[in-house]
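For this view, one protein chain was removed and the others were kept in their places.
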Amino acid sequence: MVDIHAPHGSEARPGMGEPGTTREHHDHHELGFIQKYIFSVDHKVIGIQFMITGLIFFALGGLFAMAIRYQLAWPWEKMPVIGSVLFPNTGQAITPEFYTMLFTMHGTIMIFFVIIPLLTGAFGNYLIPLMIGAPDMAFPKLNMFGYWTMIPAIFCVFMAFIQPGGGPAAGWTAYPPLSTVTSAAPGSLSAQTWWLMALTWVGVSSMMGAVNYVTTIVKMRAPGMTMFRMPLTIWALFIAALLQLFALPVLTAASAMQICDRMLGTGFFTPTNLVVNQFNPETAGAAAGGQPLLWQHLFWFYSHPAVYIMVVPAMGLASDILSVHARKPVFGYKPMVYSMASIAGLGFIVWGHHMFASGMNPALGMTFMVATIMIALPSAIKVFNWLGTLWGSRIHLTSPMLFALGFVAMFIIGGLSGIWMAATPVDIYIHDTYIVVAHFHYVVFGGSVFAIFAAIYHWFPKMFGRMMNETLGKLHFVGTFIFTNGVFYMMHQLGMAGLMRRTADPYDYETYAHLQPLNEFITISAFLLFAWQIFFVWNFFHSMFWGKRVGRNPWRAASIEWDTPSPPGHGNFDAPLRVYRGPYEYASPEVEEDFVAQSRDLTGKSE
Amino acid sequence: MMRLLTTIMLLALLVFGLWSWVDYDYWLLGPSPAHYTWWWPEEFSTIGQDIDSLFYLIAVMVAVMFVITMGGLVLFTWKYSAKRQDKAVFSHGSHKLELLWTAVPAGLLLIIAFSQMSTFAEIQFASATQDEEGNDLPVHCEIWASQFDWRFRYPGKDGRFGTNDDFESPYELVLPLQENEEGDAKKLVFLLRSRDVLHSFFVPHLRFKRDAVPGMTQRIWLGIDDKQMEEVLATREEKSFDIICAELCGWGHYKMSGRVRVLPQDQYEAWVDEMTAQQFGNS
Partner (left out) sequence: MANQRTLRTVPGRHLAAAGLLAVAVASCDYDPGHADLPWRLSLNNKAVLADAGLSASEAQVTGALTTLFGTAQNPRHLITGDMYDAEEDPNLAGDLELSDEQLEAIVTDNRVKRFPAQLELIAAGRFSEVPEPLYAQDLWAKWQRDFAPLHTGTPGEEGAPAVFTGADEAFPVDDIWVPGLGDEATWGEAATALFENWYPSLRESAEMYRAQCLHCHGNEGGGDGPTAEFLEPRPRDYRLGKFKWVAVDNGKRPRRDDLVSILKNGAYFTAMPSFDRFSEGQLNGLADYVRLLAMRGETETLLALEMTGSDTGDLPLDTVQTSYADVWEGWRDAEENYVAGEVDVPRWDGMSADEMVRRTEHGRELFMGTTANCFSCHGADGRGAEGATLPISLAEVVEADSLDADYERRGGYRWVERRNAKGEVVKDKADQPLMDLYRIKPDDWGNPSMPRNFTRTIFRGGSRPIDIFRRVKYGIGGTIMPASEASLTDDDLWDIVLYVKHLANSNDLAREYERKAAAAARMHEAEHGHGDHAEDHDAEEASH
């Protein structure tokens, strides 16, 4: 019986029962600390490793954001801490090239070291075997390498900071020739090469993960777990892994080309007769005759699908959490799956919408516009289905549910504002303005990060066997929700006034002169948003050791990961497992309780 | 308590989201300064009107969708988070509803997509800078982008580039108000080029933006709506408008500024005379 009142002793049972699959059972589970927690092949430990790494980088990327916001509110005035340490010669004000480095690394870290590792690395690793009833990943060692190839990536990123010029500064999109010609920017000296190598390592890590996820999901489902009985989280991670498999090689090739341009004197992206900062690469023996737009095509061929890698798993997580805490089946399970699949499919033919103003063939622009506008359709279907899920439900406003509701609200705003950007003529005005910044922060912060918070609150009991503090969780939600909107909703306003991204000091322009008070408001909201996360940090680490112990299934959820002890031992399931139904049988009239677990056999004896 | 709070927060977002279309600037941000609102700047180009109305077309549809979805979220959050002992509705979905909310948004989105096309073609297609017979229209001036400067090179009185009467105008792009035979604004064609890295030529008041790509020469055009322009000019003493670089071009990206000034034909000719005199002047 899966019961919230399960005796506290239940999770003290050794987690090494007979797994419900044919995987061989290892007897020697007396692993040393290093093997158990550091070089672990256990998907759960690796998932938690990814999560801790991601959260640490989240703080770092957040600090970069704070510095950016500080400069925008009070340009060229003395900056606390950073100013006195790094800039004694400018009266503690940051320098313009440092500002370019800040937003470059903010974007890079948040995308490649926070969101993708947290969603696919942490939750992908942790949840996939548990939710499909497998004892571990298909390739545990490959999985371990997947985490440990993040270490060279992290090394490369930190190396990039200590290069002359002070860190890569060509934007996270690294458009050449700014990024390839060494004289073009201080950050393009050698830091850019380290940046490219970091990206390549992250790509290798993601690739290993993606291979593992796809194989595991296809081959290692528990008996009775058909594809259409998988939770939407698994579907989402499956689709994201496929996206990575198909898109990543292009990014890897593109960054290899850029490394060649920078180090071997090729000229993939360097046009002829180019002189930047009085330096002509051709006189130094480099080839030329390349085309800067080529990089944009290659980069966005990966990086647009990457946007969906960042939001599709979040959609899956949110769907699951909404269903559990609303005590109601997900509305339209199959349409949800199909819409995620079509987001992924269409995601490959919309990259050109980043290039509407680039001088790309306008006929191509038209095609990309239609595809881009149509990609709003599956997103709309998902929103309607989430609302359908909430309709007639019994919502329990727990921390995960609050963040999931926040996710839906933010995703509505972020999704709708995207339609303007897809429309080419309108995009001509709003391209690269703060509207774009507002849009993708609503999707990536309001969307993905809210879903990540929801998922952490939701699966924390499973990960550590202890609850996170609900009061602090709710407090965390309220502040985060208010300040997130305080920061990002206002950015729409900046964008409507025409404010460009990546502008260190816009107030000397007549068009922008009046925007400083608004930027000051946003900055203060951003500081509060950042500071507010202390509730989460404290709650997370405190609850990890001193939180209230829970049984197997504190949320009374139906999917099978809750059949395991909290935390699950090595090999996950301690009893033979068979799946009888879909993952969302809440409020079923068949039984007394308001949910039927996936593994519960209603035909024979009651559990 | 949490139920009320959550609902209020979501409702506030809904109200705020809608209100932002009306007027919430004053109480939040104080008075807007001379000639600028918190909304986008006034426009006076021939395509600006189209772009703005397409924006509002999308805005209407988006507002409807926003009210429906966000309203639903607020309503359901309030209604179904009440403490009740009975079970939720047991439903796995509705085929009819799915069809409805696939077909209707699909239709709306297609309307949006197709309504954009003609304007986009008018702005960016090669035919936009050609006459009816497919010949390139004459070039008004060259726009050169470099780290971190805009330079505008005029062909001078002979109308040809690469001659000694070419003159350069740093910082300021001067445009004439010209009409064609039908009395419409004449298209002014420019060659947009970059000397070093990527830049982007952005004039908020003209709703125009295009990247300057090194190695590529782009023919772009601008058209000035004279009535609109007079209205805009009447509200301000400063007669020129910002040009902004919209693509990251290095550490000095934020410094890369210019201005656009539009002059009536006679004043424009006087300006060309003056610039030619300066070109051969000794000051």
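Assorted remarks:
When the chains are written out, they are named A and B in that same order, and each has its own residue count from 1.
Please note the rule applied: a contact is a pair of C-beta atoms (placed from the backbone, for glycine too) under 8 Å apart; a residue touches a chain by one contact, two chains touch by 3 or more.
All figures in this text were calculated on a predicted structure; none of them were measured in a lab.
Contacts of the undisplayed chain with visible chains (whole complex): A, B.
Which of B:Glu42, B:Glu142 or B:Asp225 touches the hidden chain is settled by the complete complex: it is B:Glu142. One chain of the complex is left out; on chain B, the residues touching it are 1-2, 5, 30-31, 33-35, 83, 85, 136, 142, 146-151, 153, 155-158, 160-168, 170-172, 191, 193, 195, 217, 236-239, 251-252, 255-259, 276, 278-283.
Chain A residues in contact with the hidden partner, per the touch definition given at the top, are 4-5, 74-80, 83-84, 87, 89-93, 95-97, 164-165, 182-183, 185-186, 189, 275, 277-280, 283-285, 396, 398, 470-471, 474-475, 478-479, 482-483, 505, 507-510, 513-514, 520-521, 524-525, 527-528, 548, 554, 594.
Going forward, only the chains that are shown with their structure count from here on.
Look at where the CA atoms of chain A average out and do the same for chain B: the two points lie 31 Å apart. Listing the residues of chain B that touch chain A in their complex gives 2-3, 5-6, 9-10, 13, 16-17, 20, 28-30, 32-33, 36, 38-41, 47, 50-51, 54-55, 58-59, 61-62, 65-66, 69-70, 72-73, 76-77, 80-81, 84, 86-94, 97-98, 101-102, 105-106, 109-110, 112-113, 116-117, 119-121, 123-126, 147, 195-198, 200, 202, 204-205, 207-211, 213-216, 218, 238, 241-242, 244-255, 257. Listed in rising order, the residues of chain A touching chain B in the complex are 95-97, 99-100, 169-171, 175, 177-178, 181, 184-186, 271-272, 274-277, 290-293, 326-335, 357-359, 362-363, 365-366, 369-370, 373-374, 376-377, 380-381, 383-385, 387-388, 390-397, 402, 405, 408-409, 412-413, 416-417, 419-420, 423-426, 428-429, 431-433, 474, 478, 481-482, 485, 489, 492-493, 496-498, 500-506, 508-511, 513-514, 517-518, 521, 584, 586-589, 594.
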